[in-house]
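Structure first, commentary second.
As you look at this complex, bear in mind that one protein chain is not there, while each of the others sits in place.
The block that comes next holds subunit A.
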Amino acid sequence: MGSYIETELIINHKDTELRLGLPGSEDNQQSCNGSIVRSNKRSFSSETTSVEHESICKSNNVSSDTSNSSTTNNDHDHDQDTIQPKKVQVVGWPPIRSFRKNSLQQKKVEDGCGMYVKVSMAGAPYLRKIDLKVYKSYSELLIALENLFKCTFGEYSEREGYNGSECAPTYEDKDGDWMLVGDVPWNMFISSCKRLKIVKGSEAKGLACL
């Protein structure tokens, strides 16, 4: 038996969830036509979507995850203007042995891959990257950001954001929205933060007034 290399590479991907979304939904990664079973019935009404969603739920023991920004129920599908991509977990998809899934998840907890996100600030000549896993709390993160970009954030309060400061830290979450850093629990922030942006001056005040 000569030289033989069996390579198993673990790669990152955004998530293992199938999403139901009507065509034209803003999430460009999930272009699924809203039907897991009948993938080629492109012309369907929102009514079909909710019916199919229900039958998928029944037949596949699916549990729906409500997206965190709004209530997600079947009635929403009837409103074409407020398209909410539904996160639906399908049994047995993606097809990975549970044994391997468990060891991959364990790996997620243990490994030192790091969670690097880009940090930008208007006016800065280039972006930076920081490893979110290094920090255990918002205060640690903010101090690090302040040092990195030589700015100050001021005191955070739920009501007024970063009051009295020239800058405010914001982040883009999984849904693509720009949020003020500090509103949600740290762990939730870690798992939903895609990138950071430090906004200055009037932008900062604008956010704080929301």
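We adopt the following convention: contacts are C-beta pairs under 8 Å (C-beta built on N, C-alpha and C of every residue); 3 or more make two chains touch, one makes a residue touch a chain; residues count from 1.
Keep this in mind: contacts and distances are computed from a predicted model.
Novice: Looking at what's absent rather than what's present, what does UniProt name the missing chain, "CAHM3 protein", "SKP1 component dimerisation domain-containing protein", "F-box domain-containing protein" or "Translation initiation factor eIF2B subunit alpha"?
Specialist: So, among "CAHM3 protein", "SKP1 component dimerisation domain-containing protein", "F-box domain-containing protein" or "Translation initiation factor eIF2B subunit alpha", the name matching the hidden chain's UniProt entry is "F-box domain-containing protein".
Novice: Across the whole complex, list the residues on subunit A that are touched by the chain not included here.
Specialist: Against the missing chain, subunit A presents residues 1-16, 18-19, 29-33, 35-40, 59-61, 90-100, 104-105, 107-108, 110-113, 115-117, 193-194.
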